[in-house]
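Would you mind keeping the following structure in view while I ask a few things?
For this view, one protein chain was removed and the others were kept in their places.
For chain A:
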Amino acid sequence: MKKFERTLSATVPLNIENIDTDQIIPARFLKATTREGFGENLFRDWRYNGDNTIKTDFVLNDPAYSGQILVAGKNFGCGSSREHAAWAIQDAGFDIVISSFFADIFKGNALNNGLLPIQVSEDFLSAIYAAVDKDHKAQLDVDLEKQTVTIVSTGEKADFEINAYKKSCLINGYDDIDFILNQKHLIEEFEQAK
């Protein structure tokens, strides 16, 4: 897993609630057996018409918006446990997703892949949308070390929560398997005691 660094970036605002993982990556694109290449089909049915022509009114197809940060409405990533959703978002160039609420499994999957899910208040989410509406290239400054996200143009700043263990994994590029493998003797002892 690559190490997570402080990010200064414009955003892609997706002001929709309850975005489920079937929208992020539809089931018919889950047939690959590697982790790469899912970005091509990120939000497939919102980006393309049935005849594969581009839906120009969808924000990901609008060149006015760009950046490593996806901003979306509450309950982001609900539904299926497919980790392909996190892979697709990363593969499309995003390092951070900001929402006012995340579904559990998606959040875990994102963290396990070095994609940072940041939960902010509804009000701060609205402030981000307002800033990006005013200036489509408005930047956010995300500082994982300090656990803050700042709207650069207005100076509005919010703190965010992250599990201390997960934070250290992201900053150091470790994953859970490294952590548990170091304690394998405890697992064997547990099995014997059962």
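Details
Just so we're on the same page, contacts are C-beta pairs under 8 Å (C-beta built on N, C-alpha and C of every residue); 3 or more make two chains touch, one makes a residue touch a chain; residues count from 1.
In this section, contacts and distances are computed from a predicted model.
For the chain of the complex excluded from view, the name given in UniProt is "3-isopropylmalate dehydratase large subunit" [choices: "ABC transporter ATP-binding protein", "Protocatechuate 4,5-dioxygenase alpha subunit", "3-isopropylmalate dehydratase large subunit" or "CRISPR-associated endoribonuclease Cas2"]. Remark: the omitted chain is touched by one listed residue; of A:101, A:124 or A:160 this is A:101. Touching residues on chain A toward the chain that is not drawn are 15-18, 20, 22-23, 26-28, 30-35, 45, 50, 73-75, 78-84, 86, 101, 103-105, 108-109, 112-113, 122, 126, 163-165, 175-177, 179-181, 183-184, 186-187, 190-191.
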